[in-house]
Structure formats: structure tokens, C-alpha cells
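One protein chain is absent from this view; the other protein chains keep their places.
Moving on to chain A:
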């Protein structure tokens, strides 16, 4: 629940992000208007290098937009976004800490005591299915298990906004489905505003309430915004064979396809 009920959790107004000198630099995204309401799950899809992650970093406060406004629950974002949790695509766990320590340390900035933090971290690791792995170091865990730890690390702080940057990208197809279902279960139990970046349209439809499509970079814009009306709770594996899923997929893919082809035509030039 937000403090200002009417305000969107995340609101990007006419945002542009340029790397390098203004005017001569590389413009990743421009004229972006995007809102995520509290408890809403929004997925951003777009071809490689369209600046999806850039938008996420701007919402997190890791990146300052060159133009436009970023507002979090109605207040302009200054510095890092303290109300958001961030799930990175790459491994972001501290390799010198065990799973338990990695999750428990997330409570330290909130001033939670050591014993209480440990107990809560154990509980969260159990929820993500890692009760038997609390004392493992990240290198002893599989890619999927590390993502589970990262998920627990993010959620234990109970952030109001979840920012996810292709979090399941490096995982194999089956693990992705399992992680997707886990995410949906956890989210259903305690709904947050979610901004989920992916290049996988099927994943986006299966998870989100709304799918936002971006054009190919540079200077990428939002070219489509599609509601996903599939009923919840959803099971990702079963969802994919439903006719409605295919209908939505077809509709979104029609607008995404030309952009993906454009991105391919540009070769490997674009970078995220």
C-alpha cells in the first residue's frame, strides 16, 4: 500500500537518456512516458539494445535521466530509489558470504538485529526452496539457486517496487519456468508494483498485467502498451497452450517483429 494512494508507484515523464556529451552522445531512449501503478506487474519487451535496462536503472536511481522526470509514488526521485528492490541479470550476490549471510545482510541497513535478521533470512530461504542450502557459498550453488537467493535478498526488505532486469535470462528454459512460477506465487502473496524487463515475449505475457513494447535503439521509444487479461493465478507451463495466450502473443508480436528485424539489420551495433 502506498502512502499517496492515487500516485503511481513509478512514473517516467518524457524521459530521455543520453550517454556522453549532450547533442553528440548516444541517445539510448527518448520521450518515454511510462507509469506503473501500485500492485501492478508491468513487463517491458524490446529488441536487444533498445535501452530496456536503461529505463530500469533510471527508475532505480542508478542512472540520472538527461531529460524528463522520474517520480516514485508522486515524489521526484533523488539519489537511489530507497523504496525499490532490484534483481540484476548478472550474479550480484557477495561471493564471500553464504546464502544466509547474503540474505540477512539486506536487513542491516534497516537496523534489524543480527539474530532477528538471521531468523528472517532462514524463513525467506525456505520460501524460495533453499532451506537445505543456507550455509552454501554462491559458487557452490547452481545458477537457478543463486537467483533464488537474490530473490530472497531483494524481497526480505519488503520493497514497494520490484525492478527486475532480465533476471532469469541466463537460466535454462525449464528453470526459467520454475522461477517464473515462484515469482508469481511470492508476488501473489504480497503484491508490489513490478517493472520486469525481458526480451522474451512469452515470459512477459505469462507474468505481467501489461506488456510495454519498445522500438529498436538508438533513441528507442515505447511503441505499444498491451493489457494482458489472462486470469490469475497462472501456471506458466499450462498458460502457453491456451488460445487466449496465443491471441495476445500474436497481437503483440505483430508490433514487435518489425523492431526486432530493425535491430538485427543494425547488426551488433546497439548495446543495452
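We take it that contacts are C-beta pairs under 8 Å (C-beta built on N, C-alpha and C of every residue); 3 or more make two chains touch, one makes a residue touch a chain; residues count from 1.
Just so it is clear, contacts and distances are computed from a predicted model.
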item	value
Identity of the absent chain, which is to be given by its UniProt protein name, from "Isoquinoline 1-oxidoreductase", "Heme exporter protein B", "Alpha-ketoacid dehydrogenase subunit beta" or "NitT/TauT family transport system permease protein"	"NitT/TauT family transport system permease protein"
Identified contact with the non-displayed chain, of A:110, A:191 or A:247	A:110
Touching residue (missing chain; options A:37, A:120 or A:157)	A:157
Option touching the unshown chain, where A:41, A:86, A:133 or A:226 are the choices	A:86
Given A:29, A:44 or A:60, the one touching the chain that is not displayed	A:60
Contacts of chain A with the absent chain, listed as residue ranges	60, 62, 80-82, 84-86, 88, 90-98, 105-106, 108-110, 137-139, 150, 153, 157
